[in-house]
Structure formats: structure tokens, C-alpha cells
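One protein chain is absent from this view; the other protein chains keep their places.
Each chain carries a letter (A, B and C) given by its place in the written order, and its residues are counted from 1.
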Amino acid sequence: MSFYDIILKRIRKIQEKAEEEEPITNVTASAMLTAELTLIASVLVAVVMVRLIHPVLMIIMIAAVLIIALMAMPIMPRLRREQNDDLNNMMFYVVVALGIIVALFYWGNLNV
Amino acid sequence: MNANALIAVMVILPIASALFLNLLHKKDRTIKILAIITAIVIPIIPLLTPYGSHFFGGYVPLAQNATLAQGLPSLITGTQLFQFHPGVMYVFTSAQQLMVFVLGLITFFAIFTFLNETKRPSGVYAFLMFMGTASVSAILLSDDIFNIFVFFEIAALAQVGIIVASGIKNNYETALKYILLGNIAGPLLLLGIVILLGVTGNVNVTDMIFTFKQGYVDPNSPVILMALALIAFGWLYASGLPPFHTIKSAVYSKALPHGAALLQAFSVFTLVAIGIIILRLFSYNSFTNIAIIGISVIAMILGITMAIVQTDYKRILGYLAVGELGYIGIGLGLGTAFGITAGLFQAVNEAIITSFLFIGFGTVLYKTRTSNTRKLGGMMYVNPKVALLVLLAGLAMAGVPPLNAFQSKLMLIQAAIQSGLPELGIIMILLSIVTFMTFMKAFYTIYMRPKPKELEILDNKIPRSTVISLVALLIICIILGLFPQIATNSLQTLAAGLV
Amino acid sequence: MIEYILMITTVLGAIIALMQRDLLKAAILTGIPGISIAFLFQFLLAPDVALTQAIVGSAIVPVFIALTVLKTRRTEEKSK
Partner (left out) sequence: MVVDSQLMSFFTAGSLVVIGIFAALFLDNLIKKIIGLAFLADGVNLFIITMGYKPGGIVYIFLPDMVVSNFAQTASYPLPFALVLTNIVIGASTLAVILGLVIILNKRHGSLSASKILRDKGE
């Protein structure tokens, strides 16, 4: 059983756990897989920009991201469940983002 | 004093015609004629308006007011008091000309398709469209940051109204969510604005920059950082970047196709306008650009990956539109003149292309009354011409030459490489490939695959006006793709002024 | 001295209004912070704003919310 099959099986399992009312077709599973790979690839490329801070830190972070991505392999179903249309959920993320933005600007003004 | 009245007309005419349309209720024919005339006039005004600035009420700065300026003591003429803008000021340069023109054009196509797809145009829908257009053009033009806040609120209300008037299932829920979130973001944006007001003493952006430059206030004081963070938060809400990308895509998917085309133009131009204000005010703070780039990258990744896993094609388009906003943000965040030009050019292109896509896919909704890709299929045989147009729109969004997004994305990638961040270029290429893949998935499931048996296709033929709008938008895409300097020349001056 | 009392009533009134289970009571109690803020505006040298706030904050907003409560439901249901 190849790595692809493992990922696919886990994606289907998590989807069946996640949304029972939604039929699991090949299209949805492959779309999930595409989104997964896109996510990981773009995050990896984005992490390369850490080299501007320190090259060694970049290597460490890329390794860390790879390991985390392989550990928690189907990230996309969870990510999709996080970004749902529930108002309380959205409100929570909005307030969290407000805090993060304010903190980031104070941090950045001191350190960048 | 160069008080240029036509600049104010750009904002006043849509509002006036909107209120007038609301007055004559149930007179459909009159409303149609009037709305079409207004929609034709709105894009024409910016082309006729000479560049300059308009001072409401004629409150020009003392320096420009010859009658008051003479005989003033030197303690006034010597200080900054001589330069201050006492009234609300609208600035109109070539960049604003292009953007207001494109916004008016999209408004025209939206109104055009709306009037021909609906039997009874009377009601608040055209009113809301014109109000939104007026407020977004005011946001683009205004140099007074509180004026921007007021029109930000009006635009939010107009967007909520457009959702409510659409009559799609569950649109009231989405409208309520949007306006509740807006009631958190709006006051916080106002808080940031008034913190700036309290520190610098006025709400005019030019004067604020003057006070920063002259060192009357310390630009790095923590209070101004708070203002920067709060204004950035309001900017996220207005433009639909994360964490607001879910609600924004839901808003697009709950509006009628022409309404969605207009809504995404609103958010694109609001993003550009408030982003330019942020860059003008805070570009001395080197973290601002980094924050804008980071938020844009997150928006691209989240928007496009979420678009892949959707099943409602309007939601797919909504997430794709949010993801495409990230390109603009990266262009603005790069901070170089070339990068900002590329970002503004991408903004113009994306506003055109996404409305093209929304109106094109709207024909499917018009024929089948469903937007679920699982239930759809075989639309290619129903109307192959529209299918071809929609395919061309998807190619344009993916950035295929000779269409316009190719030029702007190429410029963005060049700018990213020039400013020493080739990774951003790689991410942009990767994500535009995935964008095209997502679009092709939706296109295949809707148009190419065999038609499901339970799908019944209504026999109301697509109005010719919709096809005309699609062809016109395609022509604009090709023109901008072949001669990008039409747009870039008029955007360069603004971009050069920002760095 | 009076302004400190007004500030305390503002904050306490807001908290109390949000603690009600009966939504009509909450709607009416919304007027307490509104009117205290109006008096605070008066104290803070803004009489015209105080007039507007006295009308909007102590009359219009509570009445709107109360009308909504009367048209919808009186009590707050238990959230699951």
C-alpha cells in the first residue's frame, strides 16, 4: 500500500467522521487531496522566506513543518471544519485575529 | 482655488439617482430608462473630469485662498496652520480616474444584466447598487479619513441590502452575520481613526503625513501603533482578507450573479483605497509592508485551498475571488513603485475578470435555478457560446496570455524577484495554477460531464444583454492584455508617490 | 464628583443589562448606560452631542430593542 493510498484512506475516514450527510465521492476526496498538497507546498515555500532572518532557522523550520505536515497528514478536512459559517466561530476568530494583529504590530515595531 | 465640481458629481450622481429611483416605485419602464441612463453616465464622468482636488464647501487651505491669505501675520503664514485642509477634500488623479472608471463600468454591466434578467426592476435593488457604487468611489477619492469611515459604513449597509434583496436561500442569515461582524470591525476602525485624530489633530491624510514628516508627533509612539493595528483590522473586514474570508465568500455566494459581480468590485477597490491610505500613512514603519505581505499570503493560501473543496460553484468563485485579493496585497506590500503599480493593475484586472466570471456562471443559475455542482452537468449543449465565454474568463483569471491578468501577474512576479523575494513569485505561480485547476473542475462538472437526469433546464433563453456584457468584458480583458500600458501609465504616478 | 458616579453607573448598568435573563428587562436597562453616557458628554463639554445621545441612547435604542423583543420572544432560551 503506497503512501498515496494511506493518505487517501485517512482523508476518507476523516471525511466520513466529519460530515455524514455529504456523500464521499472520488471528486471530493481528490479535491481534498489537491488542497492538502497545495497547502503543504505553499506553506513550505513561504517558510523559505525565513532565510531573511537566519538561514539555519529556515532549515530547522522547514524540517519542523515537514514533520508536522506528515504527522497530522489530512490537515485540510480539519482546516475546512475550522473555517465554517458558524457565527460564533467566525466571531471567535475575528477577535483572536484582532489580538494577534495588535500584538504583531507592537512586536514588529520593536524587532523589525 | 481649484475646486473641481465634477469630482463631487462622481459621488453625488449615483446617490441622487438611487434616491430618485426609490421615489418612483412600481413605474418599471421609467425606472429602467433612468437606471440605464445613470449607469451609462457614471463611467463617463471620470473620463471627462480634469485632474485636481475638490474642497467641499470651498474650504480651501489658507495658502490657496488669496483673499484670506493676504495680510495675515507671519505667525500664521509661517506655521503649518497655513497648509491645513479645513474641509473634506477629494483628490482625483489618473489612478483614481482609472479605478472609478472601471468601477462605473462594472456597475453599468451589473445594472444592464439585472434590468434584463428581471421582469420587475422596481424595488430597492438598483438603489442599493448605486449607493454602493457611490460609497466605494467616495472611498477611492476621499483624502479625509473620517469621510472614508462614513462611506465604509454605508458600503457595508449597501452590501447587506444587496444580499437581502437577492432572495436566495439562507441569505438573511449571511446578511446578519456580515453586519454583526461589521459592527465589531467598524467601531474599531473608527477607534483607530480617532486615535490618529487625537495625536495629529486632524483627519486629513495629507496633513497627518505632514505632521509626521515635520516631527510634530513621534511616528513610533505606541499610540500610533495601536491606531495602525486597528485601521489594518478594519481594512481586513472591508476587503475580506482573513479572518473575514469565510463571511466574504458566503456574501458573494448569497448574492445574485450581477450583485456578486458588483460586491467583489466593491471589496477589491476598498482594499486598494484603504491599503493606499495605510501605505501613505505608515510606510515609515518597515513592519507594515511585512504584515501586508503576510496577510496576503495567508489569504491566497486559505482562499484557494478552500475554493478547491467547495461544491457550490458560487462559493468556489467567492473563495477564488478572496484568494485573488492576495495578489493585490502582495503587490502593495512589496513597497517598490513597480510592485505597487503591479498590485493596482492586478486590482483593476481582477475586478473585471471576477465580475466576468460571476455574470458568466450566473447564466447557469438563470437556466437551472441551482448552484450545486453535484446537481449540474451538460450545460455545454444548452448554450455553447456562453460556455466558451466562461472558459475564456477562467483562462483570464489563471493568467493566460494574451489576457490581462497575465500581464499583471507577470509584473507581480518580476516585482517580487526584484525586491529579493522570489518565493512570493513561486507561490503566486503555484497558486494561479491551482486556481485554474479549481476553475476547470467547476467548469467540467457544470458544462462538460453528461447531464444528470433529474436536472431540468428552464427554457427561458438567456437575455442578449448578458451575452453582450460578457463579450464586452472579454474585449476589455483582451485590450488590457495587449496594451497594458494603458492602465499602468495612469497607475505609475500614484505608485511612485507612495514609495 | 458626579462624573465618577456616572462612570460607575455606566459600567454597572451595562453589566447588569447583559446579566438579565428576561430580554425585555435587558432592553430597558440598556437605557441606563445610554443616559449616563449622555450626562458624561454634558460633563465633558459636549452639550449638543449630549442631547443627541440622550435621545438615541436612552430612548431610541432601548425602544427598538424592546419592540424587537416584543415581536420575537420574551425569554432567552438555553443555549445547547
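Criterion: a residue touches a chain if its C-beta (ideal position, glycine included) is under 8 Å from a C-beta of that chain, and two chains touch if they have at least 3 such contacts.
These numbers were taken from a predicted model, which means no experiment stands behind them.
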Omitted-chain contact residue, chosen from B:V91, B:L140, B:A175 or B:A342: B:A175
Options B:G123, B:P187, B:G378 or B:P463, residue touching the unrepresented chain: B:P187
Contacts of chain A with the absent chain, listed as residue ranges: 19, 21-22, 84-89, 91-92, 95
Touch list for chain C against the chain that is not drawn: 1, 3-4, 7, 10-11, 14-15, 17-18, 23, 26-27, 30, 33-34, 37, 40-41, 44-49, 52-53, 56-57, 60-61, 64-65, 67-69, 71-73, 76-77, 79-80
For chain B, residues in touch with the removed chain: 146, 150, 153, 157, 160, 164, 170, 172-173, 175-177, 179-180, 182-184, 186-188, 190-191, 194, 197-198, 202-203, 311-312, 315
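Operating definition for what follows: only the chains that are shown with their structure count from here on.
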Where chain B and chain C are represented by their mean Cα positions, the distance between them in whole Å: 37
Whole-Å gap between the CA centroids of chain A and chain C: 43
Junction residues of chain A - those touching two or more other chains: none
Touching two or more other chains - residue numbers and ranges from chain C: none
Chain B-facing residues of chain A, complex: 22, 27-28, 31-32, 34-35, 38-39, 41-43, 45-46, 48-49, 76, 79-80, 83-85, 87, 90-91, 93-98, 101-102, 104-106, 108-109, 112
Interfacial residue positions of chain B with respect to chain A in the complex: 174, 176-177, 180-181, 184-185, 188, 220, 222, 225-226, 228-230, 232-233, 236, 242-247, 250, 285-287, 290-291, 297, 300-302, 304-306, 308-309, 311, 421, 423-424, 426-427, 430-431, 434, 437, 441, 445
